[in-house]
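Please read through the structure below; I'll follow up with questions.
Heads up, one of the protein chains got dropped from this complex, but the rest are sitting where they should.
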Amino acid sequence: MNIMLMLLVVPLITAFLTMAILKHQKTVWTIFLAVSGYLSYALFTMYGKWDLSWSIELGFKMFGKNVVLSLINSPLGWFFAFFASLTTLLIAMFSIAYNDEKHDSKTAPIWLLLIFSNIGIFFAKDWLMFFIMWEAMSTTAYFIIAHGKEISAKAAKFYLSISLIGTSTLLLGIILVSRLSQTFDIGVSIDSLVKLFSTNYSAALLYIGLFITTFLIKSAIFPFYMWPSKAYAESPDDFTPFLSTVMSKYGVYGLILFILPILAKSDLPMFGKISQPAYMLAVLGAITSVLATILAIFQTDMKKLFAYSSVANVGYIVMGLATMSVVGIQGALFHSVNHMIFKTAIFLSLAAVIYRTGERDMHKLGGLVYKMPLTFLVYLLAIISAAGIPPLSGFTSKWLIVQALMAQKMLFVVVAMIFASTGAFMYLLRCLASVFLGQLPDKYKDIKEAPLLMAIPMTILMLLTLAIGVIPGIITKPIDAVLTGMGYNVEPSSWTTVHTALAKSDLNLTYLFYVFMVACVISLIMYLISGKQEKIDQIDNYTAGENPLEWDTTPDRFNFAYGFYQPFKQMFNPMLDLISFERWMSSFGRIVERASSALSLLYTRSEGAILMLYIGIAILIIGGMM
Amino acid sequence: MVVINIILYSLFAILVGLIFMGIGRKVSARMHLRYGPPFYQSILDIFKLMSRKSFTHNFVMDLGMVMALAGLLGTMLYVPIAGHSAFISNSNIIVIMYLMAIGSLGMAMAVTASGNPNATIGISRALTMMLGYEIPFFIIVLGLIISNNSSSISVIAASQAGSIWNWNIWHMPLGYIAMEITLQAMMGEKPFDAMIAPAEVASGPMVELSGKYLGLGLLTHAVSIFVETGLMVNFFFGGGSNPIDFVIKQLGIYLIAVIFDNIFPRYKIEQAVKFLWIFPTGIAVVQLLLLAF
Amino acid sequence: MQIINYADEERRQEDNRKLWDKVTAYFRSRSLWMLHYCTGCGAMELPPIMTSRWDIERFGIVPMATPRQADILLLTGYASTNTMKRIIRTYEQMPEPKWVIAFGSCTVNGGMYWDSYNTVNNVGEYIPIDITIAGCMPRPEAILDTMVKLMNMVKSGDAKAFQKYKDNYGYYKANQDKLFARTAPVLESASLKYVHNETEGSEQ
Amino acid sequence: MNSVLFLIVIPLLGAFLALFGKKANRIVAILITAFTEIFSIMIYLSDKLPVSVAIGGWQAPYGINFVLTPLSVGFIVLINLAAIISLFIIRGEKEYQFYSTYLVLLAAANGIVLTGDIFNFYIFSELTTFAITALIAYPRNRRSTGAAIKYLILASTASSFLLIGIGVVYKTLGTLNIADIASKIDLLNPLTLELIIVLILTGIFVELELFPFNMWVPKAYFAGTASVNVMLHGMLGTAGAYIIARILLTMFAVNGSGMLVNANIANAIIVIAMLTIFVSEIAAFNEKKLKKVLAFSSMGQMGLIIFGFMIGNEQALTGAFYMVVANFLAKIILFVLTGEFIAMTGSDNWEDMKGIGRKHPVAGVSFVIGSLSLMGVPFFAGFWGKLAVIQGAMSGNSFMITGIVIILITAVVEGVYFLKISHTFFLKKEDEKEFNAKARIHSIVIAAALAVIVLAIGVHPGLIENNVNRATNEILNSTSNYVDVVFPGRY
Partner (left out) sequence: MNITELLKDLNSRGLEAEKICDGEIKVIANKDNFITHLHYLQSINYEHLANINGVDYIDENEFEVVYQIYSYTDKIHIIFKVRIPREKPVIQSIVDLWEQAQFYEREVHEFYGIHFEGNKDLSPLFLEDWMDLPPLRKDFDTERFSEIVMGSMRNGGKK
């Protein structure tokens, strides 16, 4: 049985199976784990076999011949699919423990359908298969985000309306492009578009524009950056990591698969060292990461905060891609994997916190480090990697992207990138300070550490960030295969050093880790040789001599967490009110609702019927005469 | 061999940093027409703090303070001192920028773990300030990288070798002015020390640090002075031919900062960020445009 | 400096420890950080010693904001019962080798408020005081002289008030409880019954 | 072959008998509809098609003839299938008038599709109008009588226009036979031709639920019971699609090429179709009553189908026929389930229908499948139709391009409200009180069966591919297929 077909069939069958036995959730989620385990194993064995493919001929006639849906194991598709399935495996392990009676979101079958479409998108060879899986992914994601709750349904509706716009533009784009070359095959359509760029520039720009809007919508770049904050916050806690890391990569995959080869091959008006559309993409990525970082700093709900952080990270990836240079794309691919790892670690640790405390607002939590030390450690290493601090994995990819941007002299984009990564440091630490550190509120006095099954995936992710940080070769080697597959000539990367475009600026990461460890030893020695320390109670703080407990203040009143960056927020308030896409989109939604109720009113009153009949006849007559 | 090298460099940096702080206090005392403490006063302070008993609220405080010092030492090891650095690999500006973040992360984590609201307010101010000075700093650095097309400091320092006249301070005067203001903010000196304001938030982050932790905090501050002034020397003052020349230049820069420190009152935190984003950034952008085109 | 022959290891250990203590005592004496707890009118006397005329910083003495960082606690005036509670809490928040300097006569015997119902007459009974400075608010020279005396005491190692507090904590605690925890009225007075039942609103 | 007549005669006979029987009416009606269904399937599968049957021996231009082509018999099969389903989901209507009017409707619908004579077509459409008015008014409350009267007024004014049109045709061409008109159409001078087309179109468009003419649709669907809705949509809607194929694309075609004679009117019709889609989808977006939402959505689908027919090239026509089949199946699923849900919750608003999906997962899932197919999501029948229509329309003039843009925009709107509704079924029911009535198993089974068919067609469109191809090339070269079937020697 062709392994590609098995990849599709296994999730499908288990989806229908689990739908039947949805009642007892333990078995359902173990099946889910088994399926993702199988997928990861199967994908692992497929590395290198780039000739694997599968196709099926449907009876439907398009362009005179029967329509063919086909899959191919391309290095790029394999890269994204394998790391996505790895993340899903870890999340599946987490959701077995997460989905007990109280939290079960009963979304396992739909999630399996989503994985089915996920595989389809990454391995699609022709546009029709790509579109079918894309649309299936959008609708199944709607049902998972809504998962039977009122508030989530509203958030999911916002997500749905935007992603349906995306699918409509994709459909229009596909039909336009396929008419050019009378076939749905992606490779052929790339070449036909490149030819079109030379003949009719504006039409080609329109075709590319349609595809780019779809991919921007799905990866939540600038004009469409506000749906993740609602969708991620309201979706089930164990689904959010999948949603924020894997699903935001479909847009990135689309950009790399289709847009980059076209922009690389066709001759376009240049802006400095890179073509204008690519620069436009970079500017969009820059605006997204800056705006998302600022918005993330002001959130009080921790899942919304990290939703905007995911949007910012995808902004970095798009900036990396827009450099069109080998180092830039290598940085972008590396960052998408890093983002999958550290963002899943963050969301899983938050899910563990929500699982135990049931609270999502940061200022209502505090001091959880004493009760959940492992979750704290996982979260700490994840945010160190997310902030791009050297010993851990997040640094290398950010560093690559900055190097590439500097080599291409995209000055203001690089400044935006650095602003965003420093701003990232602000909101990451805000969540650390208000959720894990500070005083422990009384109602969480007796919460326990996250259960074992949750702890295992979290620790694996933590070790993964460390391993990739120290030995970047684990990820750079597959990236080389992808880049050579895409036609870039890239010299093989070594296990420890990372090469870059600028002169004499290669970086040996293991050496960096080694230096950091020696520095740690030195400061540890200084810590040990000095005087003994005595452990005192958490509430015994310097409060100008007052004893707070006498004035019956509860300890968590001591957490300064609510208006954490209040002065900073006052600076940005006028700007944020001015351009808030969220307000425009929701007001647009209200206009449509008012129009629809007006129209349905038109139908209720009956006296207009005959009048409308004559209007109809008038249209026919006028139409006839023109 | 490298380990001994690293230990020597670390001790050298700490010693130099502490002596700079002592000299700084002496100079500011002399500006107040006071006699001022001996120049080795900071070393005495460090030994006193290290020998005292200290209080800790939980293991995160210890972890955080150790990490802060480790981060700064790691950064220091990446700064080339007068041509040769602790180990062979070339030093990269972007690495240093991100490594400096470990210092503030460790400090922030340790201090917030103490649970004192003053400390958390201090940290939120420190991070806002960090965002404030990071932008102009990077624009200046970007100008340097673009002008000699490499992000390694040793290349930048080497490009200014030879006579005094081809130091970068003369090629990029605007960059120097912007860097001077940003340096003031990076070192947390007077106009931009809203995070350690003793009057408002009882010495901000250091409110709960007693004995040993305060010692580690002071050491981190000393090494950060060494690093920041070291960067300044490498960027604009030709990197120095030998260590003594390098240290003297550093001392000069630090004293300029101390003099500014004694003149200015204190900015409110949003005024400081607004100031940093208008003047130094503006000057740096003009410098960048001059260099790039 | 008499010649020490290290015949037996234990004495040498003991000397080393002594040597190490001597060295740390030196460092402690040369960098004292003070926390002036401005209770009474003495607070006005402290700023001048930091000005250019007297300049206490040359001795390495710097004012610090929180008890955690401070070595010396300066009690600069009379202490009422309420303030005494805060003073004790601040004292306990200071890490180990800590010393207390009391200014003026109010801290010794209550000064001119000796017969007031809420002024503590002898602060020394509640927290150990190393040095008290006489004078109804001592002049800066007196304060400087005290500081130098304290430095010498610390260097020679016999400023052991905090040790005394730790050793006989019971005595101090008893005094403190006597001051604060009041369960029964102290003075029996005729019109007492009137006041009480009136506040309970059960007037005759 | 004139046993074809049974398709019309037997239902009429049954209608007359139903006036007297009480209990037996239900069984009689089911038997008759089952007979017509099986008989039409037998005709469809026999390879004697296409054939023209002259009634009473009178040859074509003079007598009435029934034309049996794969297209017409295929539609008959669909109509009778809808009829059977509507009978099964009847809830408690016992009185005999219901069954007699139902049987009249069945006969008239079969008649519309079979007849080759335009006047005969007019008589059958009149019959359907009266039957439908009676069926809508059946619940006898304020809402249904109002809707029935509104429908009656509109339909009768429209059919009067149709009669005038047929009169003009008879005056100018002297014949009433569709095939004959088709061959003689280019003899007319353009002005009279345009007059004829306009008159006949107004008559047809009321039944086809196009924008200015469909004021009656929401009230009629809202007032009728679930079975009446299925009849209205299944039988009348499909018959309407056949009328477009037969009258517009064969009678008025440019020498049988499936393109309307007068290109301007074709554009006008496209404009009307676009208006219908736009207005109906936007109106459905914020509609609270489930039946009205489905009414608007069926108007939108009809607009899409007519848009597909009007484009005229082979790709768009296959798309249109796929849309007809997909819409037919999906809409019946939704109407059947709506009937059940309204009975269960007792209220028309879809917002109060929380928790149904959790109680009857099969019903919930089939509703989702039905709505997804209407939205044109892949894996469901609607997708292939929409894809082909858009693909076909791409090569057309600027009207068609704007049409595509509107279709895509309304697809978004349609997607949002359909998924919003289908998700409310899976919401947790807050007030834990039991539903008033239990959903009936056999109606859920019907819905699930249709949902499986929709899924099957979506996954493997080859199932109905050859039937659709036969229908499309019959339209495309209607001279060879249709006209010389009726007049063998003429060309």
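First chain written, first letter: the chains are A, B, C and D, and each begins at residue 1.
Criterion: contacts are C-beta pairs under 8 Å (C-beta built on N, C-alpha and C of every residue); 3 or more make two chains touch, one makes a residue touch a chain.
What you see is a predicted model; the values in this text were computed from it and never measured.
In the full complex, the chain left out of view touches C. Summary of contacts with the chain left out: across C:41, C:142, C:161 or C:179, the touching residue is C:179. The residue from C:52, C:82, C:152 or C:168 that touches the chain not shown here is C:82.
Within subunit C, the residues in touch with the undisplayed chain are 81-82, 85, 109-110, 114-122, 125, 178-180, 182-187, 189-192, 194-195, 198-199, 203.
Quick note on the criterion: only the chains that are shown with their structure count from here on.
Chain pairs B-C and A-C differ in how many C-beta pairs they share in contact, with the greater number at B-C.
Centroids of subunit B and subunit C (each the mean of its C-alpha atoms) stand 38 Å apart. Centroid to centroid, with C-alpha atoms defining each point, subunit A and subunit C lie 60 Å apart. Between the CA-based centres of subunit A and subunit D the separation comes to 45 Å, rounded to the whole angstrom. Subunit C has residues 66, 68, 96 in contact with two or more other chains. Along subunit A, residues 531, 540, 542, 544 each make contact with two or more other chains.
Against subunit A, the residues of subunit D that register as touching in their complex are 146, 150, 153-154, 157-158, 161, 194, 197-198, 201-202, 205-206, 210-213, 215-219, 262, 264-265, 267-269, 271-272, 279, 282-287, 292, 296, 315, 318, 358, 361, 365, 372, 377-379, 383-384, 387-388, 390-391, 394-395, 404-405, 408-409, 411-413, 415-416, 419-420, 423-424, 426-428, 460-463, 465, 469. In the complex of the two chains, the subunit A residues touching subunit B come out as 367, 369-370, 376, 380, 384, 387-390, 395, 398-399, 402-403, 406, 409, 411, 414-415, 418-419, 421-423, 425-426, 429-430, 432-433, 437-439, 500, 502-508, 511-512, 515-516, 518-520, 522-524, 526-527, 529-544, 555, 558-561, 564-565, 567-568, 570-571.
Across the interface of their complex, subunit C is touched by residues 25, 29, 32-38, 41, 44-45, 47-48, 51-55, 198, 202-203, 206-211, 214 of subunit B.
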